[in-house]
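With one protein chain removed, the remaining protein chains of the complex are shown where they sit.
== chain A ==
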Amino acid sequence: MAVQALDAARLPVDWAKLVQKLALATALFVVAYGVVPAYASGYLVEAILLPFLALSLAAVGLNLLTGYCGQLSLGSSAFMAVGAFGAYNFNLRVEGLPLAVTMILAGISAAGFGVVFGLPSLRLRGFYLAVSTLAAQFFVQWALTKFGWFSNDNPSGVISAPHLAVAGLSLDSATGRYLLSVTTVMVLTALVWRLVNSATGRNFIAVRDNETAARVIGVPVLRTKLLAFAISSFIIGIAGVLWAFTYLRTVEPAGFNLDRSFQILFIIIIGGLASIRGAFWVRRSSLSSRSFCPGSAHSCSAACSIRAFST
């Protein structure tokens, strides 16, 4: 796969394909910024698009780590929680911090946290690494519950989202929150797209495909792994902010449980590891199949999409 990517970079420009891609991108923009805000019902935006965007972004982030760099992680919802609670606290404790800065700071806290819990990846692989990332999952939930400071000493440990505004423009309406979400997701996805096609992205793939060979050809394996953890957690952290601020508008630590981590992992497994598009397709299909399986937990929606895909 690494070789293919290199070849693709050297091929002469295929104009027809480029025009097709541009047309597709324009259509996407028109739908995202024109059609949806103008015509979508409140239900579609609040109950389907907002969770879809947040979880898809988390899946994009995890895909970078698991799909591209080959490091299996079960701590995704912990990183989402760090992002959500980080953003809440930055917003609460620093007066007048712009929303974009809050989100970036939250992402950076999640990234720092990701690096710490990525350290075992230097020694562990596969299932052993997955189990060690479980520690992140349980530690974060425990810490957020144990120390009331994180939820501003709210007795039930639930935070509620602050007023959202960019440059004095209120984004509290459903459409405003949707626009904030969709813009964030688009920007970050574009950056990830760029990243996986860069030298760093090829390093990720080299580490995934054969760590020893990667080391032999001069890929800095340790740095690459930690970088993958950092960037992936950054993106998942921002997905957590979107989940808390734009979708639920309230969050308790228990909302970021292991189920959610599995849900994100299943999205990328079903959508295809190392496929950015897959993150979005599966999330959509899992949402649309939700209504058919009212009987069990969230992970059921992933199971349903397995069924939908196999048929």
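Convention: a contact is a pair of C-beta atoms (placed from the backbone, for glycine too) under 8 Å apart; a residue touches a chain by one contact, two chains touch by 3 or more; residues count from 1.
Operating definition for what follows: contacts and distances are computed from a predicted model.
K.L.:
Given that one chain of this complex has been left out, which of "Kef-type potassium/proton antiporter, CPA2 family", "Succinate dehydrogenase / fumarate reductase cytochrome b subunit", "Glutamyl-tRNA(Gln) amidotransferase subunit A" or "Branched-chain amino acid transport system substrate-binding protein" is its protein name according to UniProt?
P.N.:
"Branched-chain amino acid transport system substrate-binding protein"
K.L.:
For the chain that's not shown, point to the residue among A:V36, A:L92 or A:L273 touching it.
P.N.:
Going through A:V36, A:L92 or A:L273 one by one, A:L92 is the residue touching the chain not shown.
K.L.:
Among A:V94, A:L122, A:V187 or A:A254, exactly one should touch the missing chain; which is it?
P.N.:
A:A254
K.L.:
Can you list where chain A touches the absent chain?
P.N.:
41-43, 46-47, 51, 92, 145, 152, 155-158, 160-163, 247-250, 252, 254-255, 294-298
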